[in-house]
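Here the complex is missing a single protein chain, while all its other protein chains stay put.
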């Protein structure tokens, strides 16, 4: 399925059929519309079920008639999110059509609680497109974080890599096509295609599991490529579909600050201006270690420092 | 949530809002409508996503443009069903509101791949209704099948049991209410409510997993109560929603006839009129055992006999 | 399966067979041993796979040889827990045999990512035991929390309820047995058994999902009965099986303190002694509302107060 060959877009507005189902006008307005991601990828909404109201409706099954008017919807949604009452969020479902490099798809597919139909390169010739990197987009290996990337390579050095990339992709494609021309089965001919090759899929997931995907893939430690997809899905789509849930999600998940039990104890000592006790607790917890005449802060200790700093507090060992 | 207090029915037809989503008129026409099951239960469709066409669309992602017109939809759906290509059926989703005795719900909830919000008897007073059995509806323990039931008790004996049932239910309810009146927490007061007490829930599931539920719960070995719900969901709802899938499901699952490898070998000997070899195979497979001067047929052998009989064939040991 | 009839206990230590699998002596020592819960329930470990070391081993698949010695195990496990890297915890699996009132089982079974085989009251006569409540164990409905319970009923009033409970349970059992005597099928005869009836099951789950179960069921808002089971599973079993994971779980999950983004902003203002801004943020966030000449604190605001208090801080509106 190439982009041109994608399932038909929804009927134009003026002849759209009527439905008795719940409907979200803000999402209807972008149904079928492609949001571009990376150099040649996209995300578009194919179908959906539910809304902020469906979450509330499901939660209220548990409250019965008597508590019906007690809370407003926003307060209820925030309460559910705060206390990890996840089942009402499962009552909403959304179906996407996505176009993604296979390397990104390898991460994406690890989210198991979703329904997937992917373009098959056994049945059909592989999509003739691979993700290309512009000279200014090559990222340096992060030193602090073994799995991450940091600053960008200089454009000059990047240009060399981009040229090499382009040649390599052309060559792998030509080997692929030579195999097909020789009669080799598609399922085998594809074996040396690069991970950068684009694939397409239908991806259907409930709102609770989608938020979990977004929590992990919007994180600063997630790889830039999948983070770009997550950003579009969150901001352009979930924000339109279930705005109250989206607001609560950002507040309680993305922007939240969590102290472990040990950290909370240390913070309590800091608030009480008992820096001696705070330091002792930090040493006992193994966040800092005494090495000769100085203190060595562990990774856990460094992460705690950053959290304290966010509140305008200072670690006792600083 | 009592029935009266249920989520509002959809808007009347003439003012239904328009949507760009796929739409199934036959299902829209019964949206929100209660189908009665048992003495006081029901099933109704709250929302849905997809249709026969969505299954086909998802399957065709795998085929790409080139094979687009090669098969017709019905043939493709039958092919998918026959070869257990289940993911395209997961692209359809449906949400029900059901009212079910807790005893039946205990079986229902074992289907794990579904989303559920159940009425909470911690938050609210338990629904004041229990499933009642008419004098002619008491079923005798099956002799052949340890888990099943067979013929009905005579109405006269049944009447005694029904009266007793009615008294017991009244009494358990009055104990429950006495506890509540004494200030006992709802979560504890409910502990001796009978399993026959009705509960309600939203239940959302994809079409593949719904068909699996129906396969197990429409089976003649399933308990009558849950079978009654499965019958309504299958015939009244899935049949309207995805008629082609429903037809294929009945043909390939409900009405299918499966021979094990051993059974197929024996059947081949029967077709070849080699009853000697057929009998030997049956003995070797342990379907029949020689006991003195007669043959003892095992449960597996009896089930095989029934399958042969359906094709008009006869087991070699008969 | 009655308790007496339970699967055989493991062989005595001195003749236990040897294995090449990973082995946890502290857990081996309680294998098969019943931990009593409630008046007649229990939990016992039937089998297990993995340990703290298996979590570390799985996590290190991702790090490769180069980082092998970089972190110690405890630090790695804490890192995984802190950053929600859940898959290494899925590499451990445990199988329990439990005996639980059906009412508690109704909550238990909602944890879907687990494997279950429950005692069938279609095949066999229901277990002749129901959970009994001592006169001092009747709990009053919580006023602050619609779903909870609080103080206990006076023993005198409780004694009346306990007597009534006992009579009701005897009577429901006798009706059940009368039905069986009349030949009614077990699957139907059971319909009015009380929810307090004990059931038994094998329950198998991976460590990640078990911790999620414990997180929800050890919470103070969980019902006392299931909390009692969770306490035994956590403290007696997981604590022996994977002590490092258990320590990290308690620190990062049970004892953790989470501020939403809004709450973190208010806390920052409090730390900076800017109580005016803190109050304004609280009003803007809807945590407090101005009602005439006083402030009304919402539920969200009250919960935030409690978190601040834990750190020795005070809400700006107090």
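Letters are used for the chains, namely A, B and C, taken in the order the chains are written, and counting of residues starts over at 1 for each.
The rule we apply is simple: contacts are C-beta pairs under 8 Å (C-beta built on N, C-alpha and C of every residue); 3 or more make two chains touch, one makes a residue touch a chain.
It should be emphasised that the depicted structure is a prediction, and the values quoted were computed from it without experimental measurement.
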Residue touching the undisplayed chain, where the options are C:43, C:77, C:91 or C:232: C:91
Contact partner of the left-out chain, one of B:26, B:134, B:264 or B:306: B:264
Selected from B:136, B:254 or B:276 as touching the chain missing from the view: B:254
Full-complex contact with the absent chain, from A:53, A:109, A:264 or A:295: A:109
Where the unshown chain meets chain B, residue by residue: 63, 67, 74-75, 78-79, 82-84, 146, 215-216, 221, 250-252, 254-264, 267-268, 271-272, 286, 298-300, 303, 310-313
Contact footprint on chain C, counting only the chain that is left out: 1-2, 5, 7, 10-11, 13, 16-23, 28, 31-32, 47-50, 54, 57-68, 87-88, 90-91, 93, 95, 115-120, 123-125, 200-202, 204, 206
Where the unshown chain meets chain A, residue by residue: 101-103, 106, 109-110, 112-113, 116, 120, 122-123, 130-131, 133, 138-142, 146-150, 153, 157, 161, 164-165, 168-169, 171-172, 175, 178-180, 182-188, 190-196, 223
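FYI, only the chains that are shown with their structure count from here on.
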Overall pattern in which the protein chains touch one another (line/ring/star/complete/other): complete
Of all other chains, the one whose Cα centre sits farthest from chain B: A
Approximate Å spacing (C-alpha centroids) for the pair chain B, chain C: 31
Chain centre separation in whole Å, for chain B relative to chain A (CA means): 37
Overlap residues in chain A, where contacts from two or more other chains coincide: 63, 67
